[in-house]
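Inspection log for the structure reproduced underneath, given as structure tokens.
The other protein chains are all here in position, but one chain of the complex has been omitted.
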Amino acid sequence: MKNTIVILLLATIGYYLGTIFFGIGFGDAHFANGVKDTYLALTTSELKVANTVTSIVVNFRGFDTLGEVTVLFLAATALGGILYKKRHAVGERTVLFPASSIVKSGAKLIFPAIVLLGAYVFIHGHLSPGGGFQGGTIIATGFLLMLLAYDNFSVNHNVLSFIESFAGIFFVAFGLAGLLISGTFLENFMPVGTMNDLFSGGVIPIIYILVGFKVAAELTGVIYTVLHEKD
Amino acid sequence: MVGTPVLFIAIPLLAAFLIPLLGMIWKELVRIIPGLVLAYMLVLSVSLLSYVLENGPIVEVLSGWAPPIGINLVFSAFSGFLVTLMSFLGLIIWIYSYRFKRNVDFEPSKKYFILLLMMITGSIGIVLTGDIFNLFVFIEIVGISGYALAAFYMGRNSAEASFKYLFMGSLASAFLLLAIMIIYSQLGTLNMADIASKVHLMDPTYKVVAIIFFMAAIGIEAEIFPLNGWAPDVYTEAPGPVGAAFSGIVVKAAVYAAVRMVYTLFDVSGTYDFLLIMGLITLIVAETTALRQDKLKRMLAFSSIGQMGLVLIAFGIGTLEGVFAALFLMLNHAITKSLLFLSGSYLVFNSKDKYIKEVNGLGKFMPITSFLFALGAFAIVGLPPFAGFWSKLSVLTAAADSNLILIIALILIVSVIEIVYYFRVVNRIYFFKKGESVIPQRPTAHALLAMITLGAIILIIGFYPDSITGILHKASADLMDKTKYINDVLSAK
Partner (left out) sequence: MDSLYKMIEYGIYSAAILLILVGLYGALTKKSLIKIVIGLSIVDAGIHLLLVSIGYLKGGTAPIFSPGYEDKADIMVDPIPQALVLTAIVIGFAVTAVALSLVIRLYRHHDTLQIDDIKNLKW
């Protein structure tokens, strides 16, 4: 009975989504009067940022990104609150199979490379594909690898929360600086330089690097909290 | 002017990021900082509101790009009124929960204050933003802090309630994203004013599907029947102040989003009737269910859902009087239901299952709390001379002006049901003998201060409704004027 209702519901949703999206047309230029062209024009002329996605994420729609890092911060906070146990220092992990020495030395070998790649990706977020979120995630995978390979690998929770808080505070502070110096929140108040230089785009790379640190710290914190959960 | 609307978001975020650091220095700061921030937000909103009532709306451009390129915040009479209400309630709830449960450890209480502050900020963001994707982000901020706050108590079935909320909330965000996607694929813009000015270009099928997805998403957050299955559980299992914050702040923000869509964004005929009918069904189903509840907070939750149905009815009437009545109702409901949740959670403070029968005879042992609960109950059912009377009256007159006789009859019948179940509780408090095992709990001084403030406001609005109606008239005129909204936003620099 329940299954029939669900399938009917899904059929209706599927039918309407189908009519809607097959009508849009794949690869057509279907919004002539949209804001897309303005973004593409402004990012080269005003911001000197090569990666348009970055200029949208950090500048044009930077307020969304501030909300987004807040969501991550809240998720980390929520996780700590939901899984909190009275009188429990972070417990020992239960490890069913200890990793072999090949995995261990391989992880040790590749870990610096992963962190370096992550840092590269978020430092060059305004020039090439990638950015703070992507780079931060890459760094967090490095920590995940270490946590999987070494059952006694530990991350200092206080350091993580310091990074988290400081990156967030500086993000908001840069926004407020824009408000004070140029008149609007998150406005780009530094000289933009020339296109495709590493030091270009004003505050955009700086904010994206902060986002990278924050995402890396928060993702690592989330993984660490869940891994050290004992029943 | 003491600031710009963006500070409503920026300052609490700054505080939320700072609290973990400051908590390492002095633990008490974790409790104090949110209060300072909320007090600042209240001052800011009052001063901005008085400015806006004189000089017209403030449209704040963000990142230095005028709409529709950048995101913008709109502080008009309508949104400003709601922001003021939310900051005020936020401050009250903070005062109340300052020392709510003494036995809560430092870590959870730190998280509680951060999440509560962010939930209020997210709701304010929903009201202020002028961009639909930004709206989605703020709904998620509210959602995630809501899931965590609902699961705050370890011992109860709170994780289950929270999981239900999370399940519905994820579906809501999926639907919302689909609606945003459909609108964007047709109009190429995400700015609300820009969408409103271009929406006639949209194919009707796309428009209808988008608004259905949108209403399904918002309906989950605004507790519209049949999407409100999560609400009673969350209200029952969450801490008392969080229940008050849900019914007073979060739901108001969700209703704002629904109303903004219907009144400003879309021009589909029939959406007003849709609001009216959904509101009516919600009202009737919720109030009849409330009659059958045996747990106090569950009863309050269903009553809260019913009141939101009444608000939707008033918005669905679609006239200026209807909007006025709806805003008046939102104000009264926010204040009264918060008072009921706050005093009610002290009435059942020491009981495990929160049954209504456990409040028997507490009138003698907790005189002030019981009195305030009774005051709230009288106000919410609409007895004169309390605040609720005037708002219910204005709903009825608005309906009468539009010749909706059936609606009037149904509202009156439902009011009788409301009276029955509220008076049953008040009767138990004062005229029944106290149970042996029930231990009365003395409210803390902070909690008393918070509850007495709310009670005083109910009395003030009840005796001098004119003190508030001026603002409400301006706010409702502001909502009705769609062209002015579009022009104000699109001409902002």
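Labels for the chains are A and B, by order of writing; each one numbers its residues from 1.
Quick note on the criterion: a contact is a pair of C-beta atoms (placed from the backbone, for glycine too) under 8 Å apart; a residue touches a chain by one contact, two chains touch by 3 or more.
Nothing here was measured: the structure is a model prediction, and the numbers come from that model.
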{"item": "Which displayed chains the hidden chain touches across the whole complex", "value": "A, B"}
{"item": "Per the touch definition above, residue among B:157, B:427 or B:487 touching the missing chain", "value": "B:157"}
{"item": "Residues in chain B touching the chain absent from view", "value": "133, 137, 140, 143-144, 147-148, 151, 157, 159-164, 166-167, 169-171, 173-174, 177-178, 180-181, 184-185, 190, 229, 233, 236-237"}
{"item": "Where the unshown chain meets chain A, residue by residue", "value": "2-3, 6-7, 9-10, 13-14, 17-18, 21-22, 24-29, 35-37, 39-41, 43-44, 50-53, 56-57, 61, 64-65, 68, 71-72, 74-75, 78-79, 82-83, 127-129, 131, 133, 195-196, 215, 222, 225-226, 229, 231"}
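One rule holds for everything that comes next: only the chains that are shown with their structure count from here on.
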{"item": "Centre-to-centre distance between chain B and chain A (centres being mean Cα positions), rounded to whole Å", "value": "31"}
{"item": "Chain B - residues contacting chain A, complex", "value": "4, 6, 9-10, 13-14, 16-18, 20-21, 24, 60-65, 68-71, 105, 107-108, 111-112, 114-115, 118, 125, 133-134, 137-138, 140-141, 144-145, 147-148, 151-152, 154, 159, 162, 178, 182, 185-191, 194, 198, 203, 205-206, 209"}
{"item": "Chain A residues touching chain B - in the complex, by the definition given at the top", "value": "16-17, 19-20, 23-24, 30-36, 38-39, 42, 59-64, 66-68, 70-71, 73-75, 77-78, 80-82, 84, 86, 158, 161-162, 164-166, 168-169, 172-173, 175-176, 178-179, 182-188"}
